[in-house]
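A single protein chain has been removed from this complex, and every other one stays in its place.
Entry: subunit A
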Amino acid sequence: MNKLSRIQTLLLLLLVLSLLSNLWSNARPMAHGLKVLYLNRNYLLANNEKKLCLKVGESFCNYVSFIKQHTSENATILIPPQGYPWPMTGNVAYFRYFLYPRVLINGKEKEPGIDLLKAKIDYVLIDWGEDKSTEYDFTHGWPKFSVPTKQIVYMDTDKKWGIILLDLQKLK
């Protein structure tokens, strides 16, 4: 066997190993993909909104529906700061996909972080946080500051989720 042939053999071996390793790595996720399809076979003919809810989480979707139901489309809403425990509801870029054309603006954890009057904020979310983990010293529950309130609507009996309709007249 000449030098090149030995190299070829070695490379062939690596290629075959790579192929086997790939097949092994793919087996589980591909089987999982099919299993998810099978388990959710009732959803196969559902509309995309329902399928999306299945993917992003039912509780998140319920909260989105609640907000949509209690706010007008041209509303401006103050949402929690970006970071855990609000990875989805504190991320303007992500959350806007579900709430457009409402305008979303990040607040800070313990203060609005913005002039509510100047920014024409109509609503402030009451947002416990959709994730168990936290970061940047954030703790669950938001807002942690008081705002001039016209009406509060809770989504749940624990009062962890809801929305505050602001009374901006009080700030004037």
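Assume a residue touches a chain if its C-beta (ideal position, glycine included) is under 8 Å from a C-beta of that chain, and two chains touch if they have at least 3 such contacts; residues count from 1.
Just so we're on the same page, contacts and distances are computed from a predicted model.
Trainee: Between "Phosphate transport system permease protein", "Glycosyltransferase RgtA/B/C/D-like domain-containing protein", "Sugar ABC transporter substrate-binding protein" or "Allophanate hydrolase subunit 1", which matches the UniProt record of the unshown chain?
Mentor: "Glycosyltransferase RgtA/B/C/D-like domain-containing protein"
Trainee: Which residue among A:N26, A:S59, A:S72 or A:Q151 touches the omitted chain?
Mentor: Only one of A:N26, A:S59, A:S72 or A:Q151 touches the chain omitted from view, namely A:N26.
Trainee: What does the interface between subunit A and the hidden chain look like in terms of residue numbers?
Mentor: 4, 7-8, 10-12, 14-19, 21-23, 25-26, 29-30, 33-34, 37, 44, 47-48, 51-52, 55-56, 91-94, 96-97, 100, 103-106
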